[in-house]
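The other protein chains are all here in position, but one chain of the complex has been omitted.
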Amino acid sequence: MQILQEVQDLPSAGNIKAQWVSLWTGPAVGAVLVVALLAFPGFWPPMSPTLTAEQVARYYAEHTDWIRFSQITFNLCGIMLLPFFMVIVVQMKRMKTQSHIFAYCYLTAIVSGATIFALSNVFFLVAAFRPDRNPELTLLLNDLAWIVFIAPIGMVLAQFLLLAAAVHFDDGPDPVFPRWVGAYSLATGVAITPAAGAAVWQTGPLAWDGLLSFWLRNGAFAAFVVVMFFVLRRAVLRQAVAEGVVAG
Amino acid sequence: MNLLTPERYITTTDGDPAGKPDVRFLTWFFPVWYAVFGVIICVLTRVTPPPRPDVTTAGTVAFFTEHHLTIQIGFVLLLILLGGAPLTNGLVLYHMKRMSVGSVFGYGYIAAMSVGALPGFLLVGVCYLTATFRPDRDPELIGWLYDLGNLSYNGSLGCFTTAYVVLAIAVLYDKNGVFPKWFGYVTVWQVITEVIATQFFLFYSGPLAWNGVLSLWWAVVVFSVWLGALIFVLRAATIGEPVDSPGLD
Partner (left out) sequence: MLQRDAPTTTETRVPGDGHIWVMVLGDLLIFTGYFIIFMVFRTMNPADFLAAQQHLNVNIGVINTVVLLTSSWFVARSVLAARAGNHRSAVRFVYSGAGGGVLFIVLKSYEWAVKISAGHTNSDLFFSLYYVITGVHLVHVVIGLIALGVVVRELNNPGRRRLMVVESAAMYWHMVDLLWVIIFGLLYVMR
């Protein structure tokens, strides 16, 4: 994206630049998070909720370093996805036929959702901090870590529903996002909802290592980030052209 | 006025839908969500009113055993519906931004309430669900989860105090009359009940414990009055906004 010389000092250009940088933090941070994801032994395969306290304690003792590395990376970089999501907030505020209330709700939902993710990292790290802790305590910490990681999908669900609602209400002549984004967002929200069951079931697809709660939930979320990168890229470019910041 | 759809809840005196469509939707969502939330916290999970602090460890295990089904149903529902909090807080922010004092109090409100969502709301759900997840856990750990859940839920103070303080000041300063002044005063009562709630951390029983008649029950009454008033003033504020006023910046 090449900003035109004559407008490069204007606030509108600054706005586009800031959005562009925030947008690209998505893939940049995403790449780091993928590395951490592959490095976390607890995901390959996902740790079973049915492990006993001794098995969990042994797991943490055997894989301490990789658990620490990956969770520290998650904690450090997970929140760095916030700027990427803020581009969605900014674009929601550009929707013409609305009061923009959804954008502010979206912002709050993102903040709370990210905080919950950070909390799960802390639980994993505390569990890994003293591998010789009483196994019952390690089991408790591991339970808390997994339940907090997988089950509280409400904030994330709100994000998807809000985006779908915003797109639905943005039915004017020049919508910010294509209509299918709303349906896709809604579908992603539906896909992650069953994960709430991870706080109850120890086996089956709803358990935290199950098909729905682990694979579908995390896969759908990751896919959403990837898809939205391209959607946002187009939206920011269109905004840049419309505001005369970039040659159309 | 009836609550079945946004169009019938937010109306002018002639019965036509009033206010902006997206704001109207959230104004309708607000009491609906709080009603569901009320059923979850009062009937299903029994965190309001809370169980007693002055129980033995065996007592905490018995509590979770007796109520484990409704706790699991209630809190799993809450995990899914938790996202309603940003929506309801966003609606209040929206109207606060219409006040003549500008946006800073609104941002303070939503920032403080966002903080409250985690230690003050989610944590009790996580603790109770973790306790019911493995009923054969060491009873001491179950007692630990019981305390952590109840103290965090009832005792998360600063976030809500901050939110109520900025809301009260904003309403009292506002010259646009978005919310009536009496609501600002009612909000100050909420601040006082949060201050009294500090006593939860000091007592196992009596009028000032986390289930105490002064510190909790009376405070729940005050909260219900405040919430009812808020629902009322939100409806009036949404109806009162001209449909063609510009969006939030």
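Letters A and B mark the chains in the order given here, with residues in each chain numbered from 1 onward.
Quick note on the criterion: a contact is a pair of C-beta atoms (placed from the backbone, for glycine too) under 8 Å apart; a residue touches a chain by one contact, two chains touch by 3 or more.
Since we're looking at a predicted model, the values are computed, not measured.
Note that the absent chain touches B when the full complex is taken as a whole.
Annotation: of B:124, B:142, B:170 or B:186, B:186 touches the absent chain (contact as defined above).
Considering the full assembly, B:195 is the residue among B:3, B:43, B:104 or B:195 that touches the omitted chain. When you scan B:139, B:155 or B:206 for touch with the missing chain, the hit is B:206.
Taking the complete complex into account, residues 180-182, 184-186, 188-189, 192, 195-196, 199, 202-203, 206-208, 213-215, 218, 221-222, 225 of chain B touch the chain not shown.
One rule holds in what follows: only the chains that are shown with their structure count from here on.
Once the centre of each chain is set as its mean CA position, chain A and chain B turn out to be 25 Å apart.
Only residues 20-23, 25-26, 72, 75-87, 89-91, 93-94, 110, 113-114, 117-118, 122, 125-126, 129-130, 132-134, 137-138, 141, 145, 247-249 of chain B touch chain A when the two sit together in their complex.
Residues of chain A touching chain B in their complex: 49, 93, 96, 98-109, 111-112, 115-116, 119, 136-137, 139-140, 143-144, 147-148, 151-159, 161-162, 165-166, 169, 193, 196-197, 199-200, 202.
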